[in-house]
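Before I ask anything, here is the structure I am working with.
One protein chain omitted, others in place.
Right after this comes chain A.
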Amino acid sequence: MISIQNLSFSYRKNKPLFEHLNLQLEAGHIYGLLGKNGAGKSSLLKHIAGLLFPDAGHCKVLGYESRYRQPAFLQNLFMVPEEFYLPQVSIKSYLSTYAPFYPLFDKKAFYNYLEEFQIPTDQRLTDMSYGQKKKVLISFALAANTKMLIMDEPTNGLDIPSKSQFRKVIAAAVNDDKCIVISTHQVRDLDNLIDSIVIIDNHKIIFRESVETVTDKLLFRNVSNIADAGNVLFSDSSIRGHAIITENEGAEHSRIDMELLFNAVLDKPERITKIFN
């Protein structure tokens, strides 16, 4: 669905953001794109959407070179940017002008999503708070039924109940034809939602695994004494004890701690890579 090959890009000369970056993403998954500040998460999403052009290499989405922003490509892609724009119109008017451009748009689903998010449908978009506007945009994005849905920090600005509603609607929206890519700093907001993790650092994709593979190979535990834990790959101490990652040698089941995994991948990339290869 997304095929990025040898992508190189820089905003300024001699300061590359991506160098020969390769990434393949498939339909039927919700990918979490993680990375430090300035690692290039948003820029990578912009390349996928065709808002930035590679200096070298290719970025193909659904078979289209994204940089050409052809209508057949755009009507199958929806991006929810971190900072977004909605025109100064009513929801009804927004729907009547934007929806006809998405062939698979489901009007009923749109109103259902709005109901789920408790958004009054008779309100003008200008009279809404940032969080409410974001919920309208997310509802539209899901109802558009595009094959690609990319979201940059979608939970920013959402209140606590809305974050849980967000997880619920996204989990319900994914199907075998759809690929969802979510870039975020707030990994805990996306617990139980993401099924594949992509970590970007140092101009490249340094980690790309499914949650299932991660929990097959790594064990996430909380221990009170780190010395008793055995061969610890990474640990994070807090007042409640130590959150640790070890190799899953006994095929035990544990719940992934994405924040811990992210820090482990950045801290010990060689060891992690060795385990997964």
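Here is the rule we use: a residue touches a chain if its C-beta (ideal position, glycine included) is under 8 Å from a C-beta of that chain, and two chains touch if they have at least 3 such contacts; residues count from 1.
Rule of thumb we're sticking to: contacts and distances are computed from a predicted model.
Of the candidates "Ribonucleoside-diphosphate reductase", "Cytochrome bc1 complex Rieske iron-sulfur subunit", "Predicted Zn-dependent peptidase" or "ABC-2 type transport system permease protein", the chain left out of this view carries the UniProt protein name "ABC-2 type transport system permease protein". From the options A:Ile2, A:Leu25, A:Ala49 or A:Leu266, the residue with contact to the unseen chain in the full assembly is A:Ala49. In the complete complex, the hidden chain is touched by one of A:Gly38, A:Gly63 or A:Pro100, namely A:Pro100.
Residue A:Pro87 is the one among A:Gly28, A:Pro87 or A:Gly230 that touches the chain not shown. What chain A contributes to its contact with the hidden chain is residues 46, 49-53, 69-72, 74-75, 77-79, 81, 83-85, 87-89, 93, 96-98, 100-102.
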